[in-house]
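One protein chain omitted, others in place.
Let's look at subunit A:
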Amino acid sequence: MFDFIKDNLILNDPMLLGANISILLSVIGIVFILTYFKKWKWLWTEWLTSVDHKKIGIMYIIAAVIMLFRGGVDALLMRAQLTVPNNEFLTSQHYNEIFTTHGTIMIIFMAMPFVIGLMNVVVPLQIGARDVAFPYLNALSFWSFFFGAILFNISFVFGGSPDAGWTNYAPLAIEGSPGPGINYYLLGLQISGIGTLLTGINFIVTIIKMRAPGMTLMRMPMFTWTALITNFIIVFAFPVLTVTLALMTFDRLFGTHFFTLADGGMPMLWANLFWIWGHPEVYIVILPAFGIFSEIFATFARKTLFGYKSMVISIVTISFLSFLVWVHHFFTMGGTAAVNSVFSITTMAIAVPTGIKIFNWLLTLYKGRIEYTVPMLWSVGFIPTFLIGGVTGVMLGMAAADFQYHNSYFLVAHFHYTLICGTVFACFAGFVFWYPKMFGHKLNERLGKWTFWFFMIGFNVCFLPQFLLGFDGMPRRIYTYGPEDGWTGLNVVSTIGGIGMGIAFMILVYNVYYSFRYAKRETSGDAWGAGRTLEWATTTSVAPFYNFAVTPEVKGLDAFMIMKQEREAGKEEKPEYKPIHMPSNAGTPFVMSVFFFVAGFGLVFKLWWIAILGGIGVLACMALRSLRSHKEDEGYYVSVEEIINTEQKKEA
C-alpha cells in the first residue's frame, strides 16, 4: 500500500510538488478552522445533509467557481507556455495534460454545474414551488457531481492526468496512454454524469408537475423554459455518454475491443458516440444562459420580454437541431460529400433560431427604461461578442471552409467566443443578479463594473488575435512553435488578454469578501426593485427554507409584476397560513457518493478490492434507502407560529 502511494504521488515536478503542498496546507487549514470554531456539526447538518434546493444550488455554484479557478490556472499556464517561441516552461506531455484537464473541467465541472446551480436556486422559486420534486435525489445529484469532480481533479497529483484532449479520441486514449490518466477521465465523468442525469429527471418532473396554480406553460418565465428544455436534452444525451464512457472503460480495464485498432475495434465509433452527446452538451450550457439573459434584459429594461412565443419556439428548435449536427465534428475525417453537405446545412440552420432570439432581445431593449447594473452590463456585452462566435461558427459549419480552419487556432477562438460569452458571461450575470436572493445583500456595483471591464477587454484581447493566428496556420494543441513561424507577436497579445481575465476573476472574489463585510443588507425580497417573476416575491430577501408562506397564484406572464400592480391598487388579501410540509435532511446521498468515489478510485488503479468495496457500499446505500418507508421519511411540518415569525423578520 505504501509503495502504491509512493509510486503514484507525483513529486518529481517542482510545480506539482508546490501544488501538493498547497493542497495539503489548505486541507489542514480547513480542518483546523472547522475544529477551532466547532463548525463540524453545523457543516454536517446545515450543508452536507441538506436537501434544500437553494443550499444545494449554492454548493453547486461554489464548486463551480473553484473549478473555474482550477481551469483558469490551467489556461494561464498554457498561455504562459505559448507566449514566446521555443519556451521550455512546460513539457509537451505536461501541455497535453493541461489542455485536456482545462477543457474537461471548464465544460463538465464548471459551466454545467454553474448553470445547474443557478437552476437549483431559481427554478423552484420561479414556478412558485416549495422545493424540487425529489429533494433527496437532488442532494444525490450534487454529491455525485462533487465526488466525480474530486476524482478527476486528484489525477494531477496522484498517478497522472488524462492527456488525450477533452474529446478523448480513440485509439489514442486506449493504446497511446497506458497510465491511469484516461481512467480518471472515464470514471470522473461517469460518476458526475449519474448526478447530471438525475438532475435532468428531477427538474423535468418539478417543472411539469409542481407549478403554482395558474402558471400555465406559456406563463413560465423564460429561464424556467430554458431549464425545462435543457433537462430534456440532458435526459436524452447523457445516457449516450454513460454508454460511451463504459465502453472505453471496458476497453481499458477488461480487454474488450470496441475502439482498439486490433481485433475489429472501430476508433471512429468513439468520435460518433462522443459527439452525439457532445454537441447537445454544448447547448446544455448555452440554453440556460439564453434564459438568464432574457430575465435580465426584461428586468432592467422594465419591459415584458419581446416575442415570448417565438423565444420558446426557437429554444425547442435549437434543442432538436442540436442532436442532428454531430457529424460536423469530423468533416475532415473522410465523410462523403453528400453527408458533409447535409450536416453542414443543419449546422448553419441553428443560426436561424439563434438570430431570432437576438432580435427579440434587441427589441426588448428598444425604448426600454434601461438601467445599466452589473448583470445588465454582462448581458448587453454578450450580444456583440456572441455574434462574433456565431458568425465564425457558421464559417466552420461550411464543410468546405472547415478544411481550412479545422484544428487551427481559428477553432479555438471560435469555441471560446461561444462558450465564454454564452455561458461564462451568463453565469456571472446570473450570479450577480440572484446574489441577493442567495445571500441577502448585493455585490458591490463598482467592483462589479471593474470585473466586467477587465474581463470584457481581456477576453477580446486574448481571443481576437487567435482568429488571426488560425489564418496564419497555427494549429491547436501544440505546445511550442519556432520564431520563424511569425506567431510570436499575436501570442504575446493573447497572453496579456488572458492575464486581464485573471485579474477580473480576482476582483470578483474580492468583491464577494468586500460585500459580505460592507454591503447594505436587503430587506425586501425584491432586491433590485424591478423583479418581474416569482423568485422576487418572497417576503424576506433570502427566501425562507419553505420558499413561500402561501403558494402564490399566477395570473399571467411576469406574475410578480401583476402581484405588485394589484398590491398598489389595494387589492391585497391578508395571507392565511397553514402548516407547511418539508422533507427532512439526509446523510445517505453524501455517504453514497463517497462510495462512488471509492469504487471509481479502485477502478482507476485496477485495485479490484477497493472497487468492490465501493460498489458494495453504493448498493447498500440504495438498499437502505429503498427499505425506508415514506412514513419514516415523510419529513416534518413547519408550524403556523414559526411561519409567522419568519415572515415578520423582514420588518425587524
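Just so we're on the same page, a contact is a pair of C-beta atoms (placed from the backbone, for glycine too) under 8 Å apart; a residue touches a chain by one contact, two chains touch by 3 or more; residues count from 1.
The working rule: contacts and distances are computed from a predicted model.
The complex includes a chain that is not drawn, and of the options "(2Fe-2S)-binding protein", "TldD/PmbA family protein", "Permease" or "Quinol oxidase subunit 3" the UniProt name matching it is "Quinol oxidase subunit 3". Note that of A:20, A:49, A:167 or A:256, the residue touching the chain absent from this view is A:256.
Between the chain not shown and the residues A:1, A:338 or A:627, the one that touches is A:627. Listed residues A:244, A:340, A:408 or A:423: the one in touch with the omitted chain is A:244. Across A:14, A:264 or A:570, the residue that sits in touch with the chain not pictured is A:264. Not every partner is drawn; the one left out touches subunit A at residues 130, 133-134, 197, 200-202, 204-205, 208-209, 235-236, 238-240, 242-244, 246-247, 250, 254-258, 260, 263-266, 269, 273, 276, 581, 583, 619, 623, 626-627, 629-631, 635.
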